[in-house]
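Below: the structure, in structure tokens.
What you see is the complex with one protein chain gone and the rest in place.
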Amino acid sequence: MSTNTPVSTATAPRNMQEFMEGIWERNPVFVMVLGMCPTMAVTVSAINSISMGLATTFVLAASCWLVSLLRHVIPKEVRIATYIVIIATFVTVVDYAIQAISLEMYEALGAYIQLIVANCLVLGRAEAHAAKFPPVAATLNATGMGLGFTLGLTMIGGVREILGNGTLLGISLFGADFQPWVVMVLPPGGFFVMGGWLLLFAIYRERKDRGNAARTAEASHGA
Amino acid sequence: MVHESLGQILVTTILSGNFVLAMFLGMCPFLGVTHSVAVAFPLGLATTFVIAIASISAYLLNLVLGPLHLEFLRLICYIVVIAAAVQLVEMFVKKTSPSLFRALGIYLPLITTNCAVLGVALFQTAREYDFLQSMTFAIGGGAGFTLALTLLASVRERVNLSDVPSVLKGTAMTLMLAGVLSLAFMGFAGIGG
Partner (left out) sequence: MSAETLAAPQVTPTAVLLRVLGIVSAICGLIIVGSYEITLPAANANRRIALERAVLKVVPTAKTIAEYYALPAGGIEQAKGGEAPAGVAKFYAGYDDAGKLTGIAAEAGAKGYADLVRVMFGYDPVCQCVTGISVVSMRETPGIGDKILIDKDFLANFKELDVKLKEDMSALVNEVKAVKHGTKTNPWQIDAIAGATVTSRAVGKGINDAAQFLLPKLVPNIEKLKVKS
């Protein structure tokens, strides 16, 4: 019998932690580098990024919730196949939902909605987390990851839209004479902007590490 | 109901509509497995094989699901067939070349979640390709995928021997290189006519 079921009465701070870790500390886009396919493809504008992010968040949360509910029932030999079937189900749901909500958004996101099934992030979380934790914790963590994913997508999409189209969320920022940097909304732009963000984060981290190292050196010298 | 010739499809999927560099399919192995050509190239071939199987299966599945008005089961059926195909390929590789099997490691079963494989099935359905068009699309897609992976792997192998700034090391550098590669492939625009 499995002995790894954590306390089911999770405390509020613990749940908060579950929720928050996906937003920044272990952001799926910039830290874990998961779910790249949709990231590059649909982040040509902020609104597309937000929509894709929210769709993925729904699939993540719903799938992890169901996987967690069934975690004691699913035999380990068929777990991956079962997770995939569950994920595919919710992706189909979201596909229909978007068609009913906004046909324009559906055309904009295109086949990438259905490709959420192949998003390593969703399967990865189901396998690594939802299968081991009770539903509340699993769903919270999944939602946090999803929102972190949305945040990451929007950061990339926002930059690409501003530079490549002169607008943000459809609102023109620079007026009609703006010469857009078109490559930003083309495939190479996706690579460059994502690489650019990673570069900025690496610079920030290096500065922080240098600062910490200097302070520890000072402290040890002073002591 | 678009009339594209087989030659057009082949050329566009490998060059101007390259699965990785233009359509962003198969990003995980593209960023994760391209540290060496010796691993990237065989993985590309294995993926091409799975893509071909997925394409044929998707076409046949549609012949069944269409008349029965069961389109909403499409996605689930595709993914189950892909998972089965990957299992078959795994067993085949294990039997014929154990060293390759070891080298590819976990990336072989991960072909199941490769967007390129599912993407082929989805795109050929959306574009309503017939059987020959689908096959060409699949083979071209796989070839383009292998090409992109191998190119990036060979560039990365050389870059690893150079002096890369510490802040760029790792995924950031890979992405910049991929961006340049993608930019280069944009030069093929319109080549399919």
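Chains here go by letter, A and B, matching the order in which they are written, and residues are numbered from 1 within each.
By definition in this document, contacts are C-beta pairs under 8 Å (C-beta built on N, C-alpha and C of every residue); 3 or more make two chains touch, one makes a residue touch a chain.
Keep in mind that this is a model prediction, so the values were computed, not measured.
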Quiz prompt | Listed residues A:V93, A:V136, A:L168 or A:I203, member touching the removed chain | solution = A:V93
Self-check item: Residue among A:V31, A:L54 or A:V85 that touches the chain left out of view
Solution: A:V85
Quiz prompt | Residues from chain B at the interface with the omitted partner, ascending | solution = 1-4, 8, 12, 16, 22, 69, 72-73, 76, 127, 189-190, 192
Practice problem: Considering the whole complex rather than only what is displayed, give the residues of chain A touching the chain that is not shown. | Solution: 66, 70, 73-78, 81-82, 85-86, 88-90, 92-93, 96-97, 99-103, 107, 110, 164-165, 180, 182, 185-186
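Note that only the chains that are shown with their structure count from here on.
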Quiz item: Can you name the residues of chain B that touch chain A in the complex?
Solution: 21-28, 30-31, 72, 75-76, 79-80, 83, 110, 112-115, 117-119, 122-123, 126, 166-176, 178-180, 182-183, 186
Practice problem: Note which residues of chain A are touching chain B in the complex, please. | Solution: 33-34, 36-41, 80-81, 84-85, 88-89, 91-92, 95-96, 110-111, 114-115, 117-120, 123, 183, 186-192, 194-195, 198-199, 202-203, 206
